[in-house]
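Every protein chain of the complex appears in place save one, which is left out.
Order of writing sets the chain letters: A, B and C. Residues in each chain are counted from 1.
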Amino acid sequence: MFLKIGVIGTGAIGQDHIRRITNNLTGAKIVAVTDVNAEQAKAIVQKENLDAKVYENGHDVINATEVDAVIVTSWGPTHEEFVLASIAAGKPVFCEKPLATTAEGCKKIVDAEIAYGKPLVQVGFMRRYDKGYRALKKVVDHDKIGEPLMVHCAHRAPSAPGFSGDMALTDSFVHEIDVLRWLLNDEYVSAQVILPRNTRLVDKALQDPHIVLLETKQGIRIDTEIFVNCQYGYDIQCQIVGETGIANLPEPSSVVLRSEAKLSTDILVDWKDRFIDSYDVELQEWINSTLKGEMNGPSAWDGYVVAVTADACVEAKHTGQIVPISIPECPSFYKKDFTLV
Amino acid sequence: MFLKIGVIGTGAIGQDHIRRITNNLTGAKIVAVTDVNAEQAKAIVQKENLDAKVYENGHDVINATEVDAVIVTSWGPTHEEFVLASIAAGKPVFCEKPLATTAEGCKKIVDAEIAYGKPLVQVGFMRRYDKGYRALKKVVDHDKIGEPLMVHCAHRAPSAPGFSGDMALTDSFVHEIDVLRWLLNDEYVSAQVILPRNTRLVDKALQDPHIVLLETKQGIRIDTEIFVNCQYGYDIQCQIVGETGIANLPEPSSVVLRSEAKLSTDILVDWKDRFIDSYDVELQEWINSTLKGEMNGPSAWDGYVVAVTADACVEAKHTGQIVPISIPECPSFYKKDFTLV
Amino acid sequence: MFLKIGVIGTGAIGQDHIRRITNNLTGAKIVAVTDVNAEQAKAIVQKENLDAKVYENGHDVINATEVDAVIVTSWGPTHEEFVLASIAAGKPVFCEKPLATTAEGCKKIVDAEIAYGKPLVQVGFMRRYDKGYRALKKVVDHDKIGEPLMVHCAHRAPSAPGFSGDMALTDSFVHEIDVLRWLLNDEYVSAQVILPRNTRLVDKALQDPHIVLLETKQGIRIDTEIFVNCQYGYDIQCQIVGETGIANLPEPSSVVLRSEAKLSTDILVDWKDRFIDSYDVELQEWINSTLKGEMNGPSAWDGYVVAVTADACVEAKHTGQIVPISIPECPSFYKKDFTLV
Partner (left out) sequence: MFLKIGVIGTGAIGQDHIRRITNNLTGAKIVAVTDVNAEQAKAIVQKENLDAKVYENGHDVINATEVDAVIVTSWGPTHEEFVLASIAAGKPVFCEKPLATTAEGCKKIVDAEIAYGKPLVQVGFMRRYDKGYRALKKVVDHDKIGEPLMVHCAHRAPSAPGFSGDMALTDSFVHEIDVLRWLLNDEYVSAQVILPRNTRLVDKALQDPHIVLLETKQGIRIDTEIFVNCQYGYDIQCQIVGETGIANLPEPSSVVLRSEAKLSTDILVDWKDRFIDSYDVELQEWINSTLKGEMNGPSAWDGYVVAVTADACVEAKHTGQIVPISIPECPSFYKKDFTLV
């Protein structure tokens, strides 16, 4: 049995997903594609030798009878529209982040999904599928370090071409927002943003780095350094301090080299290499669940909570204040305990 | 297009391969199975809900018209017979180690394959598919440490239930024999085996540990500790000493824990966890190659060379001598340069 | 030539200093001691076989003609009095922290020393003498990581018997205050204290852990976790994030152990082991400088700045506010550039 997938948006990430579903994963095939650039959509069909129809637009893909499920990898501002349309069509939809560009947009999707009565939406927060984060969560959930009290994180990239304004928060930090509440099985109550001395290696208009401080319901305090022009590499750090011990996210595996008076391992430079395996696991699990009529990944509700939290961080950055985060009670429709057993 | 596979032998490793081909890999399906224990064969068909026929014996699997390619995971002493039959039937065959229980048996397979005129046989040396070994090989091949001069290895297991006689050499060390000549793109010329003081934690009849010393054509010297009752974990080490630097096989990725006055990472205990990803890559690449009519993995010749080398090691162990290894010139049929580009 | 030293206070740290000066260091000898517990003073003279006179009180030690220089290791509240008396006597004085229990007390010492016209006072901030901190400072000063932008620190102890109130700030964190401004060659402008969820492994009356956020004149942001009941060990971490790279304080050297499925190094549990070598270096350098009529270590001014900063932290803790730190311009008498050449 195959899950027949329609893909809306064949840019870089869309093509990557098409390739992995076609060549690496099992149980699914791409049967429909579309892109604002129709030539690009045709090119990938040809290049990957897909048995897939190229449609005029996303709505045609969603409504195509041969399409069982939808992947939305189009330009961010169009996500909301296509996700809502997928729900309207009663079709499972995997949407890359952001679920919508505003918290209100996310809320509309949540409401539509609840109204439809069955979970259909998964958001592309791939870190939950990373072997390292899963191992870290297991350590926490299996009580190897006692109750978590603090989390120290860093999100570093060598450079961030095209970044402007608050993108360090709205594009990079959102991954931390999602994965940390999943790791801790907790929710945020306030945010504060600290602006350190800027690196001189970026245009003065861009603040870099940031430090974001989050507080959770249980009182856990999280500090995250976001430094997207750190030069040296793409480096994701997460350290959970518990009552009796401390656990760190694994470093990516690397040859250990002794050379030129240094004992060294490699640090990645391309973000795509860091979570490449996670994307495979994420989509394979989505395919498997969808074939079984289930929906287990990051939900529309998760996408909404991330959006509300990111908004608070942006406000905290601009006001310098500690901004309260008020997330409504999670509807029973979405209730989920992230604890690993 | 699907590769239709017949599996001969549905013990532990046979079942694992059936499961991964069915659930994790793409491009193949199991259409035929057999086992000396017919009930076991039937059970796996049912459990994995396979659309596969259960045959009386391996020859029937090989000759079944729906079978495109064969996987041999039966009892070691039967491998030679089924591989030869697959060649006779002109069908690609993936055979778990050993290719045959004797060097002569391997040689027969080599001769049969050359006579047939097209490569059909791949041997299950999965380490070549391990991400870590591949990264290590890249470091060597890309000249990051100069010409290799020495290799220090260790092959350690917590315990070895069922091991007797020379199995540390014939069952464990064979993996080192294969992967090191592939890593170094070199061939062996002599072997010596050193018998250290025995661990008291095994039956006195079993020698454990061993140290095997190999010399290559280029004069590279390899020392490998094989310690299959080391208690503490399953630990594979490989350090290549070059003219200008040294490279170590990556340690498996692990959470870093601070607890009880120790800063620690986990060491695996189950050998299956160590190379679990390699098995997936190995079989996926075999499926892909076979579908394209190619054969790229460890060949029958490689299986033969490993058998000849293992024989020399066993002789070296029992005589205490430095035993020369004479491997005939590699037939042009098999010529292959392992250097990564 | 010998520096003849009088020691005021023969408790644990006083005895340690007497022992190291007598047995490990060169160029000095203990010629006078005193303690509120006269028996204890006599006991150490006897035990270490010192050629030293036991005096009634600290003032007698300071004024003894055979005493060239004074070490103050008495109860904290008495430090100010004995340091002032040493200045009045024109004798070099090494005072364990705190220099005085209040910023005002420290200021009085600063004023007295300036009035005297020659530096006489050194404060016992031993971290500046730690090999690891010095190596870290060299990396920063030699521009291996670009300009520092952020510093992430942790100060962890397994337990803190006897701790109450704000001692985590006034007793533990003061070391960070001193060493970080020395490392960065910078001064503080504000402090904020965050109170995470408390560990349940201490009496509810005690807040533990704390996170202290400091801002420097240059805009560098420092976050320090202080967790004095972390159970697992005594663990001092310091990571400096620069524009092009990141440097971490070295971990103490340890045997690497493979045992029971763990690859581990030891974490210290006793704080005395962590900086034991630093105490030797600190006192040897003090002896050497003093013999040359110089004063190079942490000065009375440094002690004063630490006291002002610690006061701000305590206020920040109790108010929850970001508290400005206003440190007067450093008198030219004390001007010092900490940059290593």
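Rule of thumb we're sticking to: contacts are C-beta pairs under 8 Å (C-beta built on N, C-alpha and C of every residue); 3 or more make two chains touch, one makes a residue touch a chain.
Please read these numbers as outputs of a predicted model, since none were measured by experiment.
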Decide which residue listed in A:E96, A:D235, A:E282 or A:D311 touches the omitted chain of the complex.
-> A:D235
Which one, A:A115, A:A205 or A:A261, makes contact with the chain that was left out?
-> A:A261
Based on the whole complex, identify which of C:L3, C:L84, C:L249 or C:A310 touches the chain you can't see.
-> C:L249
Sort through B:I220, B:L268 or B:A300 and give me the one touching the missing partner chain.
-> B:I220
Hidden partner interface residues of chain A, rising order | 232-233, 235, 251, 258-269
Residues belonging to chain C that touch the chain removed from view | 23-26, 131-132, 135-136, 139, 144-145, 244-260, 265, 284
Residues of chain B in contact with the chain not shown = 146-147, 149-150, 152, 194, 196-201, 209, 211, 213, 218-221, 223, 225, 227, 230-232, 241, 243-246
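Note that only the chains that are shown with their structure count from here on.
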List the interface residue numbers of chain B and of chain C, divide the shared ones by all numbers used, and answer same when the ratio is over half, different when under half.
-> same
Compare the CA centroid of chain B with every other chain's and tell me the farthest one.
-> C
Go ahead and note the Å separation of the Cα centroids belonging to chain A and chain C.
-> 45
Taking each chain's centre as the mean of its CA atoms, how far is chain A from chain B in angstrom?
-> 38
What positions in chain C touch 2 or more of the other chains?
-> 232
